[in-house]
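Removed: one protein chain of the complex. Kept in place: all other protein chains.
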Amino acid sequence: MQKLVEERMKKQECMKGLKGPYSVKIADDYTGIWRKERPVINHELCIKCNICAIYCPIGAIEKNETMDIDYDYCKGCAICEEVCPKNAIELVDEKNFEEGGN
Amino acid sequence: MSEMNLVSKGMTTCAGCPMELIGRAAVEVLGKNTITMTPPSCAAIITGNGDETGWGIPSIQTVLMSLPAFASGVSEALRVRGIDDVTVMGFAGDGGTFDIGLQSLSGAIERGHKALFICYNNEAYMNTGNQRSSATSLGAFTKTTPTGKKESSKNIDFMLLHQDLAYQATASIGDIQDFKRKVKKAKEVDGPSFIHVHAPCPSGWYFPTGQTIKVGRLAIESGLWQLWEKENGKIKINRKKFDLEKVNEYLSLQGRYKNVTDEVIEEIKKEVMRKYEVLKKFEELDFI
Partner (left out) sequence: MGDILALDGNAAIAYGVMKSKVELIAAYPITPQTPVVENLSSLIDRGEFDCGYINVESEHSALSALIGASATGVRTFTASASHGLALMHEVTGVASGSRLPIVMGVVSRALPSPCSLWCDHSDIMSERDQGWIQLFAKNPQEALDFIMIAYTVSEDERVLTPTMVDIDGFYVSHLTEPVNVPTDEEAGKFIGKFEPNNLILDVNNPYAINNLSSPEIFTEYKYSQKLGMDAALEVIEERFEKFNEVFGRKYSLVESYNTEDAETVIVCLGSMSGTVLHTVNELRKLGKKVGLVRVVSFRPFPKKALAAALKGINNVAVIDRISAVGSMGPLYEEVLSCMHQTDEGKKNVFSFVAGLGGRDINEKTVKSVFEYVDNANETGEKPTDTIWIDLKKE
């Protein structure tokens, strides 16, 4: 669960019962299912410059020990692949990651 | 460990959406003490639908014509309540800024309310399916200019130069760090600010989703989109070097210019130089 959703769920109770059109819940669509191709980072080539994370429109890339992509949400737009200065990101057909696949 | 995102990762914006990147980047700089508002537009997708919202900060959906008026009210109410550490952020597209929202924007700036108006310019009414706005560029296809727009885009930045903005800037998703720097500056001024962000839209400009940043960069590198800012009456052009020939590459990447003629391309290039010359002259002035 993304952190924002977790944080909001803690507060939700005290924001109940108000009158009028208001939305407390955080939209949390698993847009990962939109993907036809998924970006895969080659951690050997990656220099952790963070540019992919900065330019990811949905904020799905995080700098941890390695650069990690949250595939629950990644739409496969391929911006990260285009901006990576080291060509360390490759787009791989999603079929390769289905169950029983490669 | 990165900070908690204040904008959800899971929203139904288009893949490669520049508007989302701009909204996310702005909120990252402004932090949790921000109230945002969106008109019915692409940005409204972040504000959400049903009982869900993508913003982790308080937000309100306005009507298209008067987002800056809503912002004026919120800004004044915060002042009345003695709250001075909250940023009011308007997040509208080119339609709600150049066209139907122009009166309200001009009024809000004239009155000097403390608010940041961000305009993400995808050069059309995109949320309703790509109809032309006055921000649509010369020669571009939209569903209401199927043979290419006959008029140049409205120069909102030059128009607003003659209003009393505490901070004014142009920015682009082609250089998101520059945008973030400008948002930080805007946050610190006590008055209205306006940041006009170029937002190449893969869905409406017809190019592959991965090219969003590249198209934005080409616009900057070709001189078509100038990056500059105005503080204390003084204009500073952020990038003086550009290569006019890159205009061709910029146009060729986009399906909306598929049928553009050589004459129009020449006109586009002439326009780039004309605007730049005027901008350079403005930069020479001590105060504008």
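Per-chain residue numbering starts at 1, and chain names A and B are given in the order in which the chains are listed.
Heads up, the rule we're going with is that a residue touches a chain if its C-beta (ideal position, glycine included) is under 8 Å from a C-beta of that chain, and two chains touch if they have at least 3 such contacts.
All of these numbers come straight from a predicted model, not from anything done at the bench.
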Chains in view that touch the one left out, judged over the entire complex: A, B
Hidden-chain contact residue, picked from the options B:C42, B:A69 or B:A124: B:A69
Touch with the omitted chain, as defined above, among B:I60, B:L138 or B:V189: B:I60
Interface with the unshown chain - residue positions in chain A: 11, 14-15, 18-24
Chain B residues that touch the omitted chain in the full complex: 32-35, 37, 40, 44, 47-51, 53, 55-63, 65-66, 68-74, 76-81, 86, 103-104, 106-107, 110-111
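Criterion: only the chains that are shown with their structure count from here on.
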Gap in Å, rounded to a whole number, between the CA centres of chain B and chain A: 24
Footprint of chain B on chain A - complex, ascending: 2-5, 7-8, 23-31, 34, 53-60, 62-64, 70, 72-73, 75-79, 81-83
Contact set on chain B toward chain A in their complex: 1-2, 4-13, 15-18, 20-21, 24, 48, 50-54, 56, 176-177, 202, 208-214
